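Structure record follows, encoded as structure tokens.
In this view, the complex is presented without one of its protein chains, the others remaining in place.
Just so it is clear, A, B, C, D and E label the chains in written order, and each chain counts residues from 1 on its own.
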Amino acid sequence: MTQNNHDSRFERGKRALAEIDGEGGEKVIAALADIAPDFARYIIEFPFGDIYCREGLGLREREIATIAALTALGNAIPQLKVHIEAGLNVGLTRDEITEVIMQMAVYAGFPAALNGLFAAKEVFAHRSEAEALGQERAA
Amino acid sequence: MTQNNHDSRFERGKRALAEIDGEGGEKVIAALADIAPDFARYIIEFPFGDIYCREGLGLREREIATIAALTALGNAIPQLKVHIEAGLNVGLTRDEITEVIMQMAVYAGFPAALNGLFAAKEVFAHRSEAEALGQERAA
Amino acid sequence: MTQNNHDSRFERGKRALAEIDGEGGEKVIAALADIAPDFARYIIEFPFGDIYCREGLGLREREIATIAALTALGNAIPQLKVHIEAGLNVGLTRDEITEVIMQMAVYAGFPAALNGLFAAKEVFAHRSEAEALGQERAA
Amino acid sequence: MTQNNHDSRFERGKRALAEIDGEGGEKVIAALADIAPDFARYIIEFPFGDIYCREGLGLREREIATIAALTALGNAIPQLKVHIEAGLNVGLTRDEITEVIMQMAVYAGFPAALNGLFAAKEVFAHRSEAEALGQERAA
Amino acid sequence: MTQNNHDSRFERGKRALAEIDGEGGEKVIAALADIAPDFARYIIEFPFGDIYCREGLGLREREIATIAALTALGNAIPQLKVHIEAGLNVGLTRDEITEVIMQMAVYAGFPAALNGLFAAKEVFAHRSEAEALGQERAA
Partner (left out) sequence: MTQNNHDSRFERGKRALAEIDGEGGEKVIAALADIAPDFARYIIEFPFGDIYCREGLGLREREIATIAALTALGNAIPQLKVHIEAGLNVGLTRDEITEVIMQMAVYAGFPAALNGLFAAKEVFAHRSEAEALGQERAA
């Protein structure tokens, strides 16, 4: 209904960003506050408010596409890490993410796939630590 | 069992290539015969015999990853068309493929997404024609 | 005031698209109608309604940036041609456009600059023809 | 006059490098001394002696083009930082540089623009510190 | 002695261009005459007068490097064809060129290698035709 006016794109995008990218996304938005606050708004509105909220493709599939593209492009490792995290957040398993990245050796070469795998290794390790810490606290 | 010796990689890859890329894949293999027959063999063995046959990720997911990567890289339009075809062959809908390509505007820019969409438009049109022809013949 | 709601982004973007890209832009939008009409809307809304309409940088400067980037990336020649046209539409001279493209040899290599120059050559020739035809008709 | 012989290309390029890149440029030249001194000379002669000294496009416009291209390519962050510095040196404002980088989201994707903005943030912060220190000393 | 002044760079470059790129190079230079004659001069002076004339690496090795890079980058097929020709001119065999291109599958993916092989196939066929014609005339 009010889906097309500015507020709802922004609100919708903010919810999607929180669900998908979690803390990683919020940090990026915060880091833009003093240099390009409008760009922070655009990120919320267009990728998250417009694209990720579209019907017709699930969030698992969308993260497969994003992880594949960022691995293949190879020049945006910080964003790849955010989206490996995001993939886990929306239900991809570590093995599925590893499969997607390995497959990129075919389309973008072995170095791109290797750098993607090492990014995943870092994210997985960090996540395991955080989970171990959480369980300890809960114990 | 014999899964790891040369013949089975090649045989397995050939079946996978036929299932996934169909005619498009066979044409590529044939076109290599006089210049680099070994490379034709490698394509069958490594991407298809090793990677696409792996468990842990379905063919639909694998084609989402490939279509995303080739759209983002933007310098392999003929291979992108083969994999849009392949996506349809393994069960992706036209809408799902279009969603994947549109999403690439976020990660590789609007021109890359646009060129991907025009590639899809061509493949879809060609497919519709072929299907119409098939139905006519069947009638 | 109403600047932030959907209609004004779209309307504002449509005016900007017409002013900047002229016919070239309209053709792109029309070509998307049957495959991805939402993507046509996004192009109007985000690049043109959000970005090109921003204060803080003139349209001449924006087209210099776009021509530079598309020449350097080298995988979006059709879009480069649209923006060489656009550069002329917003007041860049042929010589200025040629200078921008030549400079890309330093940052993306001589082949990228060469392919950019040949794209410019085609656009300039087409434009000269169109102008000659226009003068003839006016005579 | 003597503009076309070797010495003048080198001398002209050296002056241009000092004016445009300042300290950042000199550091690059010095770092090449032990591994590839001829390459240091080529950088002075071709990009600076030949290209940046050409009439037909101002230095502000040339830096807009370079910042756009290096942001879009995304694989040369150290050089992007040198040229954000250079942009400030030849009269671009921080806002204008930010606008150029933001616009690259359209042509090379949001990650490329984000990484460009974070590079700018670093250069701006470093510059502010240096200026504060300079004012302190002058006080 | 006079090796460093403008005339000798240009003359030296012209000879190198003729030896290496043959007709393909001359066509590129001619095509630039009306749009960017200075760029034609730069191509002769910098890549050919400065780089290809350097001692320390033979022309065969230089063409291996260029064919590898242009195949891997994948966005400059016309220039790749010129340098496949050039590789043959300076003594590389068809098989050696094919090996270099195939190897790029490892570093830039199978599509980049495939497109390189198809470019080579075209150049080889064209060359065989020209040779057959030459032998006929000589008979």
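Note that a residue touches a chain if its C-beta (ideal position, glycine included) is under 8 Å from a C-beta of that chain, and two chains touch if they have at least 3 such contacts.
On a predicted model such as this, the values are computed, not experimentally measured, just so you know.
Visitor: May I ask you to name the displayed chains that the omitted chain touches in the full complex?
Guide: Displayed chains contacted by the hidden chain, ordered by label: A, B, C, D, E.
Visitor: Just one of E:D38, E:E99 or E:E122 touches the chain that is missing; which is it?
Guide: Of the candidates E:D38, E:E99 or E:E122, E:E99 is in touch with the missing chain.
Visitor: Can you work out which residue in A:T66, A:N89 or A:N115 touches the chain that's missing from view?
Guide: A:N115
Visitor: Write the list of chain C residues that the hidden chain touches.
Guide: Within chain C, the residues that touch the unshown chain are 72, 104-112.
Visitor: Which chain E residues would touch the chain omitted from the figure, given the whole complex?
Guide: The missing chain touches chain E at positions 46-47, 51, 54, 56-57, 61-62, 64-73, 76, 79, 95-96, 98-100, 102-108.
Visitor: In the full complex, which bits of chain D touch the chain not displayed? Write them out.
Guide: Residues 28, 31-32, 34-36, 38-39, 42-43, 47, 70, 73-76, 78-79 of chain D touch the chain absent from view.
In this section, only the chains that are shown with their structure count from here on.
Visitor: Trace the shortest chain of touching neighbours from chain C to chain E and give its length in steps.
Guide: Each step joins two touching chains, and the minimum needed here is 1.
Visitor: Taking only the C-alpha atoms, how many degrees of rotation bring chain A onto chain B, rounded to the nearest 5?
Guide: Copies differ by a rotation of 180 degrees.
Visitor: Chain with the smallest distance from its CA centroid to the overall CA centroid?
Guide: Checking distances from each chain centre to the full centroid gives C.
Visitor: Take the average of all CA coordinates in chain C, do the same for chain D, and state the distance between these two points in whole angstrom.
Guide: About 25 Å, centre to centre.
Visitor: Give me the residues of chain E that touch two or more other chains.
Guide: Each of 38, 42, 73-75, 105, 109-112 in chain E touches at least two other chains.
Visitor: Taking chains as nodes and touches as edges, what kind of graph is this: line, ring, star, complete or other?
Guide: It is complete, because no pair of chains fails to touch.
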